Structure formats: structure tokens, C-alpha cells
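Omission of a single protein chain aside, the complex is shown with its protein chains in their original locations.
Order of writing sets the chain letters: A and B. Residues in each chain are counted from 1.
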Amino acid sequence: MKRLWKRGILAAILALFGGAFAFSPGNVECIAPANPGGGWDFTCRTGGKLLYDLGIVPRPVKVTNMPGGGGGVAFAHVVTQRKGDANLLVAASPATTLRLAQGKYGNFTADDVRWLAAIGADFGVIAVRADAPWKTLDDLIADLRKDPTKIAIGGGSAVGGQDHMKVLLLAKAAGIDPGALKYVPFDGGGEALTSMLGGFVQVFPGDASETIGQMQAGKIRILAVLSEKRLGGDFADIPTARELGYDAIWAVWRGFYMPPGVPDDAYAFWVEAMKKLEASPEWAKIRDESGLGPFFKGGADFEAFVKKQVADFKELSRALGLIK
Amino acid sequence: MDVLAQLAHGFEVALAPLNLFLAFAGAFLGTLIGALPGIGPVNGVAILIPIAYALKLPPESALILLAGVYYGAEYGGRISSILLNVPGDAGAVITTLDGYPMAQKGKAGEALALSALSSFIGGTLAVIGLTLFAPYLAEWAIRFGPAEYFALMVFAFTTLASLAGKNPVKALIASVFGLMLATVGIDPGSGVPRFTFGELKLYDGVDFLVVAIGLFAISEVLTLMEHSFLGTATRVKVETALVSLKTFMGSLWTILRSSLIGFFIGVLPGAGASIASAVAYTTEKRLVDREGSFGSGDPRGVAAPEAANNAASGGAMVPMLTLGVPGSGTTAVLLGALMMFNVTPGPLIFEQRPEIVWGLIASMYIGNVMLLVLNLPLVGWFARILTVPRWFLVPAIAALSFIGVYAVNNSAFDLLFMTGIGVVGYLMRKAGFPLAPVILGLVLGRLMEINLRRALAISGGDYTILYASPLSKALWALAILSLFFPWIAGRLGRRR
Partner (left out) sequence: MERGRRTDRIAGALLLLVSAGYGLEAWRLQADFLADPLGPRAFPLLLAASLAVFSLYLLVRPDPDPAWPPPHVLRGQLGMLASFVVYSYALAPLGFLLATTLEMAWLSRLFGASWRTGLLGGLGLAAALYAIFVFGLGIPLPLGRWWPA
């Protein structure tokens, strides 16, 4: 009771003195729905740190790792037990929307939470060994068209996961039967990449950030990036798949959602906070250093983007025979 | 020698006062983190990354701090394994098998000291291997494809026969139980959830540490209660004496062999400290355990897994640095940290950022010495934990187990699952089923199945891929040799 009363006064003061938002953050928590070491953990730890460094939140953001179910455990926890908690952010990515689309979060859907913003993105790439016979994406597609069973594609995710979806999308864009592709799932991009270096698989549909080291060393060749526009830095010379006539885009966006029932003033505050974070030079620095590219969508934009992505993924997964 | 000149330069970096202090701080924190059950090197490194970043440390200093936590945690994990039968982290699970019985026999000091020495030797040998052979080792690691991993897992399984105990069928049942647990979760080859019963928590599979802590710690608490109620509890004598030269020399070959096994397994991106310690233990039991004393407090049973898990964490640095590929969960976090400091790991890192690579390698030499110096004097202190009165000690073991798991996973389900596994473990112990095979089945099962299926996916169902390469042929030969080892050894023994 006392807390509510205090908050009321605070809100009143803020409203009086021109504060645009009645909400002010308290002890903010960010849930990374996986163990340390992955993209979600990165999103929470760097995002949380920047929110504090930029003075957007009063105290350091508490990062909680809640692994399980490919993010499903955290999703269920947030929907059922944290309703209306305006101090809670949860890290998300296309892995979240893909699993929602494929029904891997039980009965939960994308409508169950409030989608906040995406602040950056990694992009899919199609990589082969430097000594592979394929110099361009067209070469590879031509051979895949001839006999898809001859080429083993090793990705870092399970069947139906992100790396698998990338090649399925590409095959679909090229008019190849996606079901005929030979996809071999590995535990993470690193293992898949090693397997390609060892010659056990021939193609690695990874992310730009995973492949940059081996590309610089000249051990692998990147045939195309799956982004809308060309990427910067070392990737500037590499064409996009779209340029080459294959409409396949895979943006591994990094973003957040919030629990259902978060008041609109708080939601507006957080959208604004994410805008500020995304525009900061500090974030630009970390983003570039981590191999991510700029990508921002916030608030209603992001809600619409996510809902559309889930619908697209659902249709695609169904068309590809991944779900019924 | 180019390498030596580079290393000398590395020592200059590592011996700078700030870096020396950071190596010490990392080693100390790591030991603490490792000793707390459930919280292992992965969490330790993840916790410190933002701190390192906030302190605006230069990349090599930050990496030295984080690496210190990493191998410090591998040291610390053994402490609770030996004293309380609570595995401190995944690499220290096997250490409970002989470490805890040793402590119960009053040899806690000896077990702690010997394991510290084994860790030191394993860790140092691994760094030497890393210094001299890193690029060649990377080439070797690349040659491990799915078929080779499958053959390696089959070999590891044949060493499991050494854990058979009194009733081999019960050991077999225990390992099948472990294998069954390993099949829980989303099947990567088809995307289908298996044996999850709709529980989202199980989609990623059962958590290895939750099972290990339940199996060892919770069942131990139940056993301790039984003894305490029946008045059959024996007072544990606590001798804080360090290890005798004789015991140490008796374990020396075990330590050296296990370091080698641990290092090579650590270098492989698909394996890690838990597999390394398990394989080293079962191999040693096969080779040297003539009296059948492994499992009831044999010092060599403590030395083997501890040398192996520290060697493995050194080995895991090889693919991380040379290929930019994480060899374990912890190196995955370290890799993320490197990227944040604008260092791109990969084949070029040795040329582009020598100060980072060689500074890190030099700090690993120093860190290992520090850990030994830090750990040996503390042995007596740690051993005295056993003199804590039972009414406090036993509940504290339970509370520590629960909190460690909860702090990492934030899930009541994991605690219930752990309790359930604990009950199963207690019943198994009473009925004479050995627990170690469960752990091995769980560790090896997933890799065995998935690599077999990967190999067949690549070959399109052609089974000859499984023994096509010279490397896989060698591993199969090793597996066959291991299977018939007792018979061969027996023949040789008779002839002599």
C-alpha cells in the first residue's frame, strides 16, 4: 500500500514538472531465457548494462537466467506469474517467434505478451569452404538443383530451427524441393562450422558474427548474406541473396518483450528508453564489436513486425512439412 | 625458438602487477564459485564479464581474469565433491566416487591435497600442450566428424564395463537408466519432443547437474539420516595431513595418463570436462585397479578425474583460440567476451593479437601455480568442515544443493526433479545398483545417438561411413581392445 502511495506521489510530481511519463523504473530485472553464453544472455547483460550506464534506470539491472524449453519456460513464467510487472524485460530473438509459430511453447501465443523493441540484428549467411567448387551462390544452387542429396548442409540448430529455416527459405526461393535437402543438425554454429572445415558437411548456413574470424583467415567463402541491404566492414563485398535473385532474408534480431498487462505509460516509457539506447554511441560501439548490424523496431511497429513474422513462420513451417 | 620468444613476451604481459592481481582474484573467486554446488565455471565467467567490461580493463587483462575464474572453478568443484558428496560442478561429479569415501575414512586432507596436485599437473600439462601444439591440435580436432565422435563414444562405453561391480546386470540397468535420461528433450534430428510429457522445462533435456546433485547429494542426505536414526553413524575422523609422497608417487602415472586423456578430449569441440573426467576414471580403473578398490576411496580414483577435468579445460582453449569455436559452455561465454572486447578469435588471432593469446597462455601457467599455493594451505580448513555437528551439517548439505541449483536455473521444477532423482538414487544404493554408470550414460548417451544419426544423415543411410576414415578405424580398434582388455591382461598375467 505504502509503495503504491509513494509511487502515486512520484508520478504526480513527474507529471507536474513536465515528465512525459508517469512511470519510473525501479528494480529492473531482465530474464535471459537460456544459460549464459548465448544471444539472449548477451542481450540482457549488455542491454541491462547500457540502460544503467545511460541513466535510464536508477539501479543496475538484475539479470536472471531461466533456461528451459528453448525459452518456453521463461515465456510461461512471464505470462502466468509476472502479469503487469512493469520492471521486467525478457530477451527475445527469431528463435522465440519461430518456436511460437511452431507451437513449441505449448498453448502460449505471441499475443500473450507485450513486444517491446528490437535493438540490433545479426544476419544469416551461406558459407562454404574456401576450396569448395562453388564460387557464387548460383553455382551452389545449380548443383543443389541437380542433386540435392549430394550436398550435406550442416547447421547449428535442430531440424526446424533457425539455421535449417535459412536453407529451406533459400531452396524455396530458388524453386528447389526443400524436403529433398540434406540437413545435418549440430549443437551450435561452432560445431557445424568445424564440421565444414573438416569436410564432413559442405555448406554452413550460419550467422555473420559466427563466420567472420574464419572468413578473415581465408578458410571459408561466404556466398551470400541473407539481409535486405549489404552489410558493412568485411562483408561489404559480399552480395545479398536478394541481389542475386533469391528472396531469402534472415535477420537474427535481438530484442525484448514484456509481461502481459503492463500499463501503457510504462510500456511507452520502455519504448522510449529502447529508442534512446539504440541511438546511443555506446550501443553502436558494442553492436559493431559483437558483429551485429543496425536494426530497430519499437512499440506498435515491433508488435506488428513480430505478429507478422510469427504468421509467416507458421505458414512456411506448414508448407515445408515441419508442422501440421 | 619462436614459440619461446612469444611465450616470454606473454609472461611480460601476464606478470604486469595488474594482470598478476587479476589472475589471483580470478583464481580465488573461481575456487569459491566452483566449490558452491550447482554454480560452475559457466556462471562464474558470465557473472564477471560485465564487471570486467565496467572496469574498462584492457582485453588481455579481462581475459586473464575470466580464464582465472574458469580454471579456478575446475579446482574448486572438487572440494564439495570430496567433503560432502555434492558435486561442485559438472567436471567434478566423478570425483565424488572415490573422494567422498576417502573423506569418510578420515583421509579428507589427503584427498583434497592429492586432487589439488592432480589438478595442478593436469592444468599445467594442458597449457604446455597448448603452448607447443595449438595449431596442430586444431587440425586434429577438425578431423573429428560425426563418425569419429560416434566411435569415440563407443570406446568410452567399453571402458564403462570397468564399473560393473558385484552384479554386472545392475550396472547395465543403471547405465540404461542414464541413457534413457539422455533421450529426454527435443530431438535435434527431427524437432520432435521426446519423453517430455508436455513439460516445457524438459524440452532442453534434463539438466546434468540437477541429476548429479540429486543422485549423489540428496540420496546421501537420506542415507545419513538412516545411519543417524539407527545409531550406526560413525564419527568421521579428520586428519588434515597432506598427501604422503608414497601415495602421490603411486598416483603419478594415473595423473599423467589422465591429463593426456583429458587434454585430448578437451580439445574436441563436441566433448568437455565431464566426459574427460569420466573416461579418465573408467580407463584408470581398467588399467590399474587390481584390488577393486576404486569406488571405495582409492587415491587414484580422485587423481584421475581431477587431472582430467583441469587438462580438459586447458584443452578447450585450443579450438576457442585457433578456430573461434567453443569447446565447452564456458569457452562459449569466453568467446562472447572476446568479441565484446573487439577481438575476433580464429586462425588469425595468433598473428593479429599475440599479446592477448600469449598473455593468456602465460597467465594460465601462473594461475595454476597460484591455485596450488592458494589451495594447499586451505586443505586443513576445508577438511574441518567435517567436524561440524551432524544436526547442522546434513541440513546444510541439503540447503546448499537446493540453493545452488535454484540460483542458476530459477526453477522450482528443477528442485522437485532433483528430489525425485534423489529418491531413485537412494533406492538404487540400497538395492545394490551402482550410481556411476547412470552419470556416464547421461553424459555419453546424447552424443552417441546424435553423432550416429548425423553420420547416417550425411551418408544417406550408408553404415560404412562409421569406419571409413583411418581415425575412426583406430578408435574402433581401441574400443575392441578395451572390451577384451581384462581377458588379454589375464592371459598376459598368466604367462608371466
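Criterion: a residue touches a chain if its C-beta (ideal position, glycine included) is under 8 Å from a C-beta of that chain, and two chains touch if they have at least 3 such contacts.
All values derive from a computational prediction rather than experimental measurement.
J.: In the complete assembly, which of B:F195, B:W253, B:Y467 or B:F485 touches the absent chain?
T.: B:F195
J.: So which bits of chain B touch the chain we can't see?
T.: 29, 32-33, 36, 39, 43-44, 47, 51, 167, 169-170, 172-173, 176-177, 179-180, 183, 187, 189-192, 194-195, 218, 221-222, 225-226, 228-230, 390-392, 394-396, 398-400, 402-403, 406-408, 412, 415-416, 419, 423, 430-432, 449, 452-454, 456-457, 460-461
J.: Residue by residue, what part of chain A touches the chain that was omitted?
T.: Interface with the chain not displayed, on the chain A side: 1-3, 26-27, 29, 62, 64, 159-160, 179, 182-185, 320-324.
Please note the rule applied: only the chains that are shown with their structure count from here on.
J.: Which whole number of Å gives the spacing of the CA centres of chain A and chain B?
T.: So the centroids are 32 Å from each other.
J.: Quick one: which bits of chain B touch chain A in the complex? Just the residue numbers, please.
T.: Residues of chain B touching chain A: 42-43, 45-46, 49-50, 53-54, 141-146, 186-191, 193, 198, 200-204, 207, 269-270, 319, 323-326, 329-330, 332-333, 335-336, 339-342, 344-349, 408-411, 450, 454, 457-458, 460.
J.: In the complex, go through chain A and note every residue touching chain B.
T.: The touching residues are 35-38, 41-42, 45-46, 49, 64-70, 72-73, 76, 102, 104-106, 149, 152, 157-161, 182-188, 190-191, 193-195, 197-201, 209, 212-214, 216-217, 219, 286, 289-291, 322.
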